[in-house]
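Here is the structure we will look at.
For this depiction, one protein chain was excluded, whereas all remaining protein chains were kept in their positions.
Let's turn to subunit A:
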Amino acid sequence: MSYAVELKDVSVKYGNLDALKNISLQVAEGSFLGVIGPNGGGKTTLLKVILGLIEPTTGDIKIFGHPLDQAVDKIGYVPQISNFDRNFPISVLDVVLMARLGGRVRFFHQYKKEDIEKAEAVLEQLNLLQLKDRQIGKLSGGQLQRVLIARGLTVEPEILLLDEPTANVDASSTSQIYQLLKELNKEKTIIVVTHDMAAVSSYFDSLACLNEKLYHHGDKQLDQHTTEQVFGCPVDLIAHGHPHHVFEPHGEGENDD
């Protein structure tokens, strides 16, 4: 059986700087993987490598056993909402419809009726249909995040990749978003990249810890030793559902990123 996502010895360098070093990762179909690690630890780079936005310096990536360029329609991408200009003149429905633009550029392209039906069905599923004509600046952070999830889903992917889906939303939206992802996980493989893991780690069925190297991959029980390696400081991981907090005082310089 081939894995949904498989990375073999992937390294990425920015100039002389190692962003990722010999990462090997296998994500089984149907899993709900959390990739955690400190800011600057290469999480977003890892995501972009899987998406094909960054070419790895060395190593090999397979999606369901195929190379990336044969699998673009298998991945739905949900970027961070902080990347966006919220004032941009685009409606919710138009954002979601973007997902149907894939493949070759076609002149005089119009969205087909089935594209619009698909987009509206996903919006309905995520309880966003009543907002479809709204300009995205007039949404809350949680709503915009779900709009981006809707767009990722409208690609009809088998894998959903999310970058910090709760970085800019309040606590109640955070649990709402993770419940939604848990629900979607019944049909899809989901990979979430986040630095805010203690608050949400109870939802994942496996965890990977990333800080330049991949330190742990497997079930979601982490020991203190691993988290110290990854974060450079002891972190409380056991208290599921509680906000991340730090055990002991630690040197300022060590964790500087």
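One rule holds for everything that comes next: a contact is a pair of C-beta atoms (placed from the backbone, for glycine too) under 8 Å apart; a residue touches a chain by one contact, two chains touch by 3 or more; residues count from 1.
Note that contacts and distances are computed from a predicted model.
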**Item:** Absent chain [UniProt protein name; select from "Zinc transport system permease protein", "Oxidoreductase", "TonB-dependent receptor" or "Amino acid ABC transporter periplasmic protein"]
**Value:** "Zinc transport system permease protein"
**Residue, one of A:Lys43, A:Lys132 or A:Arg151, that touches the chain absent here** = A:Arg151
**Complete:** Of A:Ser11, A:Thr57 or A:Ser91, the residue that touches the missing chain is A:Ser91
**Prompt:** On subunit A, what residues meet the omitted chain?
**Reply:** 51-53, 69, 72-73, 75, 77, 79, 83-85, 88-91, 94-95, 97-99, 101-103, 105, 107-111, 135, 151, 155
